[in-house]
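A quick write-up on the structure given underneath.
Only a single protein chain was left out; the remaining protein chains are all shown in position.
Showing chain A:
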Amino acid sequence: MEESSMKREAMPRLLDLIPDEKEWSLRGGAPRQGRSKNTGFGSDEDEKLELKLGLPGLVQEEPAASSREKRVHQESPALSLGYPPKHSTATTGAKRGFLDTVEAKAQGYEKEQARAAACGKELAVEENTAAVGERKKGCCPPPPPAHAPPATPARNIGNRPQARGRGAAAPVVGWPPIRSFRRNLASTSASKQPPEPQIGEADAKAVLDCKKSPLVKINMDGIPIGRKVDLAACDSYERLSLAVKDLFHGFLQVQRDPSKVERTQQGADEKIFSQLLDGSGEYTLVYEDGEGDRMLVGDVPWNVFVSTAKRLRVLRSSELSHGLVSGSCTFLLICADIRYMFRLPKLSHS
């Protein structure tokens, strides 16, 4: 330790990554105040190419609001680098210090991350664009990097997990670097079906928003064409049952007797559709939820059902019991749930 610090003094241009705390106190510097220099990323002013850099988490103008901030401050001393030679002893000493600091930073980072996630994502495009736009204007003189993020307090930085950098988001040729083959795939699939919202805490709100007017597909056994039903337009299971009847009774009539549309059949249809929900009739209504599992309609409160149902199915009650028992390969249903049929393991394990 002492040896390497002596070497350091002899050669001011030595590579000196984050020293560990022992070395830090040996230097007799003032680490507790936080020696984040941030004097400049460019090295024009110093022809010896000595560079002093602050580590992430250190922004000079931040008020040391929380003690956590201070801790990160203290454990991340300034970085000074000299350009060309680096000595192995100093390197190994510095390396150890470097890795030690990673732990401290990781802890600080985790807490930041929790805060950032809780605050949600906000874009501060204008602030950043303006600040960094200035920066881009001059290649030299070196910009003041400590001031590059706008002078906002620490909390706001947590609020900008997607803080934008240089330049506005004008379309640029060839960026992001995706090959044209892939780009074409992405655009064709996007036009076919809008992507479903991702699973993630920040996106949970978006998921709920999308459910405002759900049009879910509904298929019926024996009828090759499916329909779509607006769950929001029905406000109860009974209404849903009526809606299902409206959608399919025409098909049933046509199937039974294409030559005539008999009022006499209507009575039978009424009977079918009114017993959809209690399992006693010829048909039963089931739905598929977000995980792809098939569930009987009617168990959960209506609003929960609306938010979780992804598609509906009207099954013959006789087939329902068959499907539960056997794993046969016959396809009775259109768009069958393969996993269900072949008893493959469920999707979610953990």
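General observations
One rule holds in what follows: contacts are C-beta pairs under 8 Å (C-beta built on N, C-alpha and C of every residue); 3 or more make two chains touch, one makes a residue touch a chain; residues count from 1.
One rule holds for everything that comes next: contacts and distances are computed from a predicted model.
Entry comment: the absent subunit's protein name, as recorded by UniProt, is "F-box domain-containing protein", drawn from "F-box domain-containing protein", "Large ribosomal subunit protein eL33", "Proteasome subunit alpha type" or "AP-3 complex subunit delta". The omitted chain makes contact with chain A at the following residues, 15, 17, 41-44, 51, 53, 55-57, 59, 81, 83-84, 86, 95, 98-99, 102, 105-106, 108-109, 112-113, 116, 121, 128, 132, 135-136, 139-140, 142-143, 145, 148-149, 157-158, 160-167, 169, 171-183, 185-190, 192-193, 195-196, 198-200, 290-292, 329, 331, 334-335, 337-339, 342, 344-350.
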